[in-house]
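Got a structure for you, written out below as structure tokens; questions coming shortly.
Left out: one protein chain. Kept in place: all the others.
For reference, chains read A, B and C in written order, and residue numbers begin at 1 within each chain.
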Amino acid sequence: MDFSYTPEEETFRDELKQWLTMHMKELPEWYGRRDIAGPDVDSQEYHDFSVWWHRKLYDAGFVGITWPKEYGGRGGTIMEQVIFYEEIARHRAPGLSNAHGIGWCGPAILAHGSEEQKKRYLPKILSAEEIWCTFYSEPEAGSDMANVQTRAVDGGDHWVVNGQKVWSSGAHVADWGVLLVRTDPEVRKHRGISYLFLDMKTPGITVSPLRNITGTAEFNEAFFDNVRIPRDQVIGEVNMGWYVAAGALEFERSSAGTAIARENSVKGIIRLAKEMGHNGDPMVRQKLAQLYVETMVLKYMALRGLTHELREGRPGPQGAVSSVFSMEFNQRLQDLAMEIQGPYSRLVRGSKHAVDHGRWQHDFLRSRGNTIETGTSEIKRNIIAQRVLGLPRQ
Amino acid sequence: MDFSYTPEEETFRDELKQWLTMHMKELPEWYGRRDIAGPDVDSQEYHDFSVWWHRKLYDAGFVGITWPKEYGGRGGTIMEQVIFYEEIARHRAPGLSNAHGIGWCGPAILAHGSEEQKKRYLPKILSAEEIWCTFYSEPEAGSDMANVQTRAVDGGDHWVVNGQKVWSSGAHVADWGVLLVRTDPEVRKHRGISYLFLDMKTPGITVSPLRNITGTAEFNEAFFDNVRIPRDQVIGEVNMGWYVAAGALEFERSSAGTAIARENSVKGIIRLAKEMGHNGDPMVRQKLAQLYVETMVLKYMALRGLTHELREGRPGPQGAVSSVFSMEFNQRLQDLAMEIQGPYSRLVRGSKHAVDHGRWQHDFLRSRGNTIETGTSEIKRNIIAQRVLGLPRQ
Amino acid sequence: MDFDLGEEQVMLKTSARDFLDKECPKKLVRDMMDDDKGYSPELWRQMADLGWHGLAFPEEYDGVGSSFLDLTVLLEEMGRALVPGPFVSTVVYAGRTILAAGNEEQKQRFLPAIAGGETIMTMALLESSGDLEPSGIAVTASPSGQDFVINGTKLFVPDAHIADHLICVARTKDGTGEDGISLFLVDAKSEGLRVEVLSTMTGEKLCEVTFSGVTVPGSNLLGKLNGGWPVVRNLLDEAIVGECAWMMGGARWALETSVDYAKEREQFGVPIGTFQAIQHKLANVAVEVEGATSIVYYAAWAIDENDPGKTLAASVAKTWCSDTYKHATFEGIQVHGGIGFTWDHDMHLYFKRAKSSQVAFGDADYHRERIAQLLDV
Partner (left out) sequence: MDFDLGEEQVMLKTSARDFLDKECPKKLVRDMMDDDKGYSPELWRQMADLGWHGLAFPEEYDGVGSSFLDLTVLLEEMGRALVPGPFVSTVVYAGRTILAAGNEEQKQRFLPAIAGGETIMTMALLESSGDLEPSGIAVTASPSGQDFVINGTKLFVPDAHIADHLICVARTKDGTGEDGISLFLVDAKSEGLRVEVLSTMTGEKLCEVTFSGVTVPGSNLLGKLNGGWPVVRNLLDEAIVGECAWMMGGARWALETSVDYAKEREQFGVPIGTFQAIQHKLANVAVEVEGATSIVYYAAWAIDENDPGKTLAASVAKTWCSDTYKHATFEGIQVHGGIGFTWDHDMHLYFKRAKSSQVAFGDADYHRERIAQLLDV
């Protein structure tokens, strides 16, 4: 057990700090300012900004820190990855773009793709030259994700895909998409699913925005009408796509990165309490301290989970456990941020007197999706009970 | 809706108050004194005291307030019953004895017994001349209470009973016991059960105390070895005993009485906080206020449930709902009472420096049984979901 | 003994439910969120015609003469339907205040107009601190001959943009305590009065109201000079219980809607309502909603009886309902899964209202501390 850093790691940290200090000066005027409202999070302007910053990080060698060099990564260590998240958080710098490419599609290609696929797609995922999205959920495949109805029929040198997907994040700006399709309707549920990917310009796809309770539309519905996908655009073996999608937990998707970022949210809410003049309220102090406790527990639980995974080659119990905790933690934090604002919590972006331009209001509303979007908390608790604790299925 | 009292009810209250003021002087020295420890709750002395006081109440006409006069009751109103509980609580007077007789066995006889049974048994239940106990649970019939294994075989003019019962409260002091037995093993679970009763002096019964986590033994195990029970000692129809046991909620067993009594517990814990010098602690104040909120909600919910039952002739949703709430409320209260005592919470009855002779410690430990003993909280929530909300069974 | 609604109250509830189901669909609720006025004059007129506006006013002021509890039953149904507009501002905040503190002339002038649906009113109470205590009142009203001149800014004033008159709570004497606070009836068209609508999460219209030397005649003083705070305190009890009724109605909608969905939505080949996790989640909400109903009716009864425990009862109800409405809608979204997170589903309308009601008139922590004080802990 050693929570301290090696000299090499400290050097990496210094390099990163210098880079951030220098380049954060180039951020747009609205960034980090609380007296100016930035663009809407679902706007083209925001997307462009996000990609612009991502590419600067990429050019400096800070994207794909643990990915192999031959595919555009840094070939670095997990500890450097941890440091990256720590410094990004500490500097309140923007994070990476292309979240689904880096968190889901890339790792799947890395683990299950052909050498050709890796060479072709991974570098551009890291550089965000190509934005990726995922098509997993369907109207009848929510918690029951293996209930995939979207069909891909063998058309010789291509697949013909028909069906509907929902909750696809970023599909409206993506260049490529991965999708779970049923390629064999005869076998039992988890078998017979394949993991295809396609150029988003392929004819027959209709993407339409799905407005969520924040009023913005970061998610989409997508309809596939006789969409032809080249036969070789499958990741891993045909009919084994379920196991590709459920693949190894990557750091970008692990709770460790999130946990570190969430320390910053706690600092943010403490600052908010002070500014609203409620930091002397004993109840508010208790609740803020409890959030700090939770973020520390989350961080060290997630890091211990990572150690376990590195040692054993498979995620430890801490993985599933910190995922459910992390999501519910954020909901508690956002809920408290609203409470602290008292009547001001009712005012949203665009209103006179809105606190921090309504950022908290948006984040609060958005947080209600946290316990649904990557598997509901109920499903995650089932997984903890059955796979971690070994309790019997009914 | 009317929460106020009629002149008749106020007269009843005055009568009761006068009686209590006069007769509470006769209570033993240790009662209500915090500088003297009373007898152990599972001691014969305590039982004798409890019955002695009960008989005084009975003689004054305050037992069986809503029971018909011909069976020894007062023939009064539910509102008088409410007033009785209020005044008992307000005066911190001891309550009734023969809890199982009055709460379970008596009501079953009243609802399902023959006229002869009513005349013979009910008056002596009310007067506590005869103490009753119940034999419901079995080692393999806990939450799954209908899984009764104790068999009663038809022996002509009598039943022959074999089996084991657990969690029988007060069986060691009881004169009579009711028991759920399987009389028809061929039909499905809830059918084929009968509700017998027997003289506790019948040969073949072995009662042995079951020590619980408080260190006392208010519950018992009981073994039935070829116990012969006269054929007519059945309440209701043979094979229909499940429905007799699950019968109408009586006031004595309803949460309304408990809710009123629990207002007193809240007063008690507020006094404790003051005496320990913690009433100025903002967190303690919040928690005490929350308990008060809950006890008020519980009280009016239980009373509304009673109104519903009186109007509709069957328990309303508030019944099941307030039962689970009431039990968990008491656990929260007892837990807080320990917390407030800080390091003193570790000291028990008999120790120097123990607060209130360790009464809180006993009550805290005892409270952990609350969410198990009358059906677990899990079973009660199933009932709320399925019977009140109408959600489908699996 | 009778701890539940009487027959007439049940009838009032049923007819209100039927009326609102028909006349106040969610389409209207959503339209009004973006509407500048924020209410439908047609629905407003219909409700007035049904006698709702004057329900809890005496007959001598064109009211129906029903109890505050009856009004509570109505507010429960309005909360269930999320009726948009200035009903509570007009009838409770202004109407009940005038009824309690106004002189005969003021009552005759305003109450029949309210009962008839002819006037819209509100109360300007909160300021920038958001504080519900006398220390939160800094707007001043200075005597000037027979008049008073009001200066300062009020915040979070509901429906001020459409109000004909406002009741302004102002300081008529230096200090921060409860002595020296007075209430004034202010014509919304007065010179120097400026209203700016704020944007809210629920679409409710809250306003900033700036008084720049607004002159009001002395005859518009409502209640005693410097003795306004007890009137406010009394009104707060009613406003809190009214808010609780509204919340409880919404919470019950969230519960019932979630139960219905859990019965019909299938995953893993069975209705999700068969899963114990869903069953227990909804059972917990049911416990809270049943409790909310019971305590709100009691608190309303205590107001009707002017029971000495009414302030305590109001705080108990607000503590409970603040948590209940929030849980009911949080769990409502969770039970609905992705669908519950969409703009198109109605759950978020209730969910947002739950959050806004949670902080209205003090959150649960505020009321728990108040309860501790009232209980002399």
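Simple rule for what comes next: a contact is a pair of C-beta atoms (placed from the backbone, for glycine too) under 8 Å apart; a residue touches a chain by one contact, two chains touch by 3 or more.
Note that the structure is predicted; figures quoted are calculated from it, not measured.
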Name every displayed chain that the left-out chain is in contact with. A, B, C
Among A:A89, A:I213, A:M301 or A:L333, the residue in touch with the chain that has been omitted: A:M301
One chain isn't shown here. Among A:A93, A:L288, A:L333 or A:V355, which residue touches it? A:L288
Where chain A meets the chain that is not shown, the residues are 1-4, 77-79, 82, 270, 273-274, 279, 282, 285-286, 288-290, 292-293, 296-298, 300-301, 303-304, 306-308, 311, 317-318, 321-322, 324-325, 378, 381-382, 384-386, 388-394
By the contact criterion defined above, which parts of chain C meet the unshown chain? Give residue numbers in ascending order. 275-277, 280
Chain B positions in touch with the non-displayed chain are 137, 140, 142-144, 147, 166-167, 210-213, 215, 281, 283, 338-339, 341-354, 361, 364-365, 368-369, 371-373, 376-378, 381
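The rule we apply is simple: only the chains that are shown with their structure count from here on.
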A-C or B-C, whichever has more C-beta pairs in contact: B-C
Sort the other chains by how far their Cα centres are from that of chain B and give me the top one. A
Chain centre separation in whole Å, for chain C relative to chain B (CA means): 42
Can you pull out the residues of chain A that are in contact with at least two other chains? 283
For chain C, residues contacting two or more additional chains: 275, 278, 365
